[in-house]
Each structure stands twice: as structure tokens, then as C-alpha cells.
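A quick write-up on the structure given underneath.
A single protein chain has been omitted from the complex, and every remaining protein chain is retained in its original position.
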Amino acid sequence: MTLKPVDRRSVLQMLAAAGSAPFVLKSTVALAETPLTVGVLYSGSKQDYGFNQSHAQAAAALKKQTGIKVVEEERVPETIAAQRSMEGMIRQDGAQLILATSFGYFKPHVLEMAAKYPDVTFAHTGGVWTAGMPENIGTFYAYIFEAQYISGIVAGHMTKSKKLGLVAAKPTPNLLRSINAFALGARSVDPTIQVQVIFTGDWVLPVREAEATNTLVDQGADVIAAQVDSPKVVIETAEKRGVMSCGYHSSQADVAPNGYLTGAEWNWITPYLVYAGSARGGKKPEHYLRAGLGDHFVKNSPFGKLVTPEARAAAETARADLIGGTRVIYSGPLKDNKGNVVIPAGVMQSSSDRALDGINYLIEGIIGQV
Amino acid sequence: MDATSIGWLALPLAILGGAIRVSTPFIFVSIGELITEKSGRINLGLEGTLMLGAMAGYAISYLSGSPWLGVLSAGLAGMAFGFLHGLLCSVKRVNDTAIGISLIVLGTGLAFFLGKPLIEPKAPPLPSIALGFWSSVPQVRAALDVNALFFVGIALAFAVYVFLNRTGCGLMLRTVGDSEDAARALGFPVLRVRIIATMAGGFLAGIGGSFLSLSYPGSWSEGLSSGQGIMAVALVIFARWRSINALGASLLFGGAGALGPALQGIGVTGYYYLFNAAPYILTLAIMVASTSRAAPFADAPGELKLHR
Partner (left out) sequence: MSSISGIEPVPSKPLGTAAQLSVALPVLAVLLASAIFAAFVALSGQNPATVFGLIVQGGFGSSFAWQDTLSRAAPLVLVGLAVAIPAQAGLVIIGGEGALVLGGLAGAVVTLPFAGVHALPMQLLMLLAGALIGGLWFGLAGVLRQYRGVNETISSLLLSYIGIAVFHHLTEGMLRDPASLDKPSTHPIDPSYMLPTLPGVGVHAGLAVSLLLAIAAHVVLRYTRWGFALRVVGGSARVARMIGLAVNRWILGASVVAGGMAGIAGAIEVAAVQGTANSSLIVGYGYSGILVAFLARHQPLAIVAVALLIGGMQASASLLQRRLGLPDATMLVFQGLIFVCVLVADAIAQQLRETTRR
């Protein structure tokens, strides 16, 4: 443990100190004479039933706060266009806080703009701030793998074939962390459960995602999970094939009224409010902000109708254990699917352990290759 | 091996299923493009037409509750775009390639703009025919759950073959495409034939788009097309302007597209980027193997020029 991560209490403190905890915000911010202008950039369509939508929903919630004005731009590529759009938000719209929501915006775009506009606060999803980078940058992310672990537990209870399928975009550390957590959740229910993963190779590829889903169902998977930018197609295809499904990013419950079990969802409004608070107060933004279920950075979709009482109970117990710290997802002994020990017995890597940032393995019980 | 797992047999099955599911839009768009090109014009704008068709089909299916009405509307929307292309290209010295590319921009723009409110609603999808009823293996049943449009596409390929080679109208179309002078000498209405051929091409491309939004993958989104409309133009050249070949090319392309995910499914987990590029690699390999030094454009309609 190198860097002390943010624990729950400190997030609440930050929210309160920033005067931006939802209930506090109305009274304090209303006193401010000029509204805070926030610029939000998305790499894809705001309505994608996925990653961008989860941010757009938070932006919409932010917009409802008194004293905050939001300007948005969707489908901004990770090119010079991203820099120009941020600059436009600052110079043409007067934005004092920029929320850059795509991984690829960080280097070099946010770094360049933050250096050029030191009075503006930049908050980036998924980046990792390190010493020497501009002080006006905050990087935030959420432990979505905790919610994916809960989904894994529900899927583990519900599967009859003891085989789960997962359609993922690319084997990046954040995705691997969630894939492993899903498998660990399921295998905590029954260690014979296997998870088969198919990487499509890109973030949005509807036809290939549908093909991958069909292949997984053909291979005997009866619960399908998705870790692509827009999981709608995967969930719909699973529903068509009559199998169960677990969502990701935002809720896809309405596209699979029968088979949707639950899903791992972001709850970005919490970090948004933190940064709105520091921008408003003229304070340095939290450089490295990470939190999970306990701090409402992530959540699970409401259980679907198929989910049995036992599965619900197990999921709730696990949730309480995770929040209370009595259960740690990445606990040794843990082997990868090539037989190497990746976490020795007796070692526990808590959610905030930075060792997990560079995860490059799939755990035992997962069929697939990084 | 238990009943729910079929192991490596999944590979041929996935390729078969993929050929059926993935190829349908390619069949429609490539045969549409073929009809247009047979008249001596190229419509590079079918990617835009496809998106417009996908959006229009989804919208009308949602509003009317009838997916088939959606398919028809998608065709009509595509036909309107085909008419626009045909009309504009009838102005002397207008470059059909450039108009086509502009219409990609316009068609995609309209589809995205008008399609914003359609991302959330669920439109009734096209029903499929359960041709795998005889099998007790669920995977076989799933692979043979075939959309009716697939059969329409196959029938279309043969119908277009008969039309081009056995009918007077087909002869007229080919003559217009092969030699404008000969067509004029015979008294054929060159411009009218070309406009109608482009409209027919647009109609089919629109239907191809509606397959994407109403059948497979089966919903409207802005990332729906992965270049099917552009690829169709290449498939026509690959098929040497023969409709039966275009059908075969589309099936091959669809089947090869299923290879990447299917290989990972049976445990071949490395090199997926390269396996996912299989359709392109395979098409190129076949072209290199099957063509000769003779002429890159030997079977092309005489009046057809990509470059002007």
C-alpha cells in the first residue's frame, strides 16, 4: 500500500467540506452570485445504454443543482478536437470545471489544457495523476469491479449449466479486474463454475458483440455478462436466446425484461459533486479519487424477477461484507488460468490496493487469454 | 459431453449461423449496388442509405407496430435517396462518386439526427423462421433460426440474374451500362434507366439497413453499421458484377466474420485481432488467387468509371 486511498469517511468529509453533498448544496451554492459552468465531454453518443450514458445521467443530475450550468459535447474524438472542445468550453462558454469522461482524453489532451489554463479545474475519468502533473487536475474512477463481484454472485446462484459467458472489449487492466471479480463472485458460490470470455477487440461493435453472445450461448453459457461500451446488443441477444444476463455501465433492465438479473452501474454524480465543490471553492481538486460501493460511486441494478431469494440474500450479505471490509475480493491464495500463483496465501489486496491497477491475468476458472 | 456443450462443433455451426445472420445486409446492399452499377453509374453512398434505412425501418416499425411496414419504409427511404443520387448525377459533368460520398454524410446525418428519440424505444423485430425444428440440439436450432429476409435475399440474387440475362428490360439495363452510344442508337431512355436503377439500388440498401435494426443485431443505435455499405461496393467488384457471385461473396463474408468470436469460443484465444480481420484477409487472398494479369476491370460495365 503506497498511497493512502480515499476511504468512505474522507469522501463524505470532502463532500461536506466542499459544501456539495446534495442536501447541503442547495443552501450554500444558492448564495453564490454567479453560476458555476461545467463542461462535459463524451467520446460517444450520450444515449448508448452504456458508459457515456452513465456519465450523461450524472451530468443531467448535476444540471439540476442550483447554481450550476452544464455545457456538453458528445462524440468528441480523442484527437486535437478534444483539446479544441475543452478550450472552447473555457473560452467561449466560460467553463471553470471540465469533466473529461473518456480514458483517451487524459494523455495528452487534459494534461496540455490543464497546463494552459491553470485557473480551470479538470477532472478526468480513469486517469492517474502523478506528481509533476498540473495541480489543477483531478482524476477519479470507481471500483466497479465490486459491483461486478455482486453480479457474479447472483449469476453463480442462478446458473444451471455452471458456465457463464462474458463479452468484453479489450483486455485492459480495468476490464480484467472486473472480469476476474465477476468470476470470483460466481466461484464463491460454486467453485466448479467456469466463465468464458470473448474479446471483441473494440469498444463498440454491435454485430460482433451479437456473434460473440451467440457463440457463448452455443458453448453452454446460461448467463451472459457484458463489458463493452454499449452492452445493449449483448443483453438483447442473450434475451432473444432465452438466457439470463448481467448488465454493465448503466441499467439495461428494460431491454431484457425476462432474463436481466442485475448489473454493475456507475454512479458518477458522487465524484462530480466533489469536483464541483472544489471548483466552486477555488480549492485544489482531489488528485486521485477512487471509491466503490460503500461511497455510492457504483451500484447494482435492482434485481430482476428471476433472481431467487437465496441469491438476493447472498448478494446483500456480500455487499455488506465488502462495505464493512470483512470481505476482500482479491484474496490469496489466487491462481491465474495458467496455473501461476498471482496472490499468495495470506495476502489480501483490498479494493484500493494500487497493485491491482496493472492487473494482467485472468484467474483460474476463466476460459480466455489476455 | 453434456447436451448443452457441443465443443469444437460450434465452429462450423457458428460459421453457418454467422453466414446466415451477418450476411443478409451484405446481400441486399451488394445486389442493390450491382443493379446500379450495371446501368453504368456507381453509388458510393450506400453506407448513408443503409443507415437511413436502418433508422426509418426502426421508426416505422415502432410507430406502426408492424416490422414489415418498417422494412417497406426503409426501402422507400432508400429509394428516395437513390432518386436523389440518380437525378443529381444526370446533370452533365457531375461526378457520381463524389455525390455518393456526400450522400453518405447527408444520410448518416439525417439518420443520427432523426434517430435520437429512437434509441430507447423498443420496436417490434422481424420474426424469424424456425428451420431447426427437427433438431433437439439447441445450438442447431439457434443457428437455423433464420430471418425471412435472408431467403428474400437469396431469391433476389437469382431473380436479378434472370432479369439481367433473360429479359428485355435487363438487356436494356446492361446496354445502357455497357455503351451509352449503343443504348441511344437503340432508342433506350438512358437517363431514365439509370435513375430507376439507382432507385432500385437505394431501395435494396434501405432494406439491408432495416435488417440491421429490426433483426440482427436488432436495435437502432448510432454505432450500428460497421461499414457494411462501403464494403458492399467492394463486394460487387469482387463478385465481378454477377448477382449469384455477389450472393456467394456476401455469404463468405458473413461466415468469415463469425470466425473470430467462434474461435475464441472453442478456446483459440490468441491473435483475435487478426482472426477478426478474417473476412478482409480471405477476400483479398481469393482475389489475388483468382485474378490474372489480364485486366483489373475486365467484367465491369463499359460506362462504369470510379474515377472521372
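Going in written order, the chains are labelled A and B, and every chain counts its residues from 1.
In the analysis below, a contact is a pair of C-beta atoms (placed from the backbone, for glycine too) under 8 Å apart; a residue touches a chain by one contact, two chains touch by 3 or more.
None of these values were measured; they are calculated from a predicted model.
J.: If the hidden chain were put back, which of B:137, B:152, B:171 or B:277 would touch it?
T.: Looking across B:137, B:152, B:171 or B:277, the contact with the absent chain belongs to B:277.
J.: Among A:108, A:281 or A:332, which residue is in touch with the absent chain?
T.: Looking across A:108, A:281 or A:332, the contact with the absent chain belongs to A:108.
J.: If the missing chain were put back, which residues of subunit A would it touch?
T.: So the residues of subunit A touching the missing chain come out as 39, 71-81, 83-85, 87-89, 91-93, 103-104, 106-108, 126, 128, 170-174, 201-202, 357-358.
J.: For the chain that got dropped from the picture, name the residues of subunit B it touches.
T.: Its contact residues with the unshown chain are 48, 84, 88, 90-95, 97-99, 101-113, 116, 184, 190-191, 230-231, 233-234, 237-238, 271, 273-274, 276-277, 280-281, 283-284, 287-288, 291-298, 306-307.
Rule of thumb we're sticking to: only the chains that are shown with their structure count from here on.
J.: Please give the residue numbers of subunit B that touch subunit A in the complex, ascending.
T.: 2, 4-6, 10, 13-14, 17-18, 21-22, 116, 119-120, 122, 139, 142-143, 212, 216-219, 221-224, 226, 257-258, 260-262, 264-267, 269-270, 272-273, 276
J.: Show me the residue ranges of subunit A that touch subunit B in the complex, using the header's touch definition.
T.: For subunit A paired with subunit B, touching residues are 44-45, 47-49, 161, 163, 196, 198-201, 204-212, 214-220, 222, 230, 232-233, 236-237, 240-241, 254-255, 367-369.
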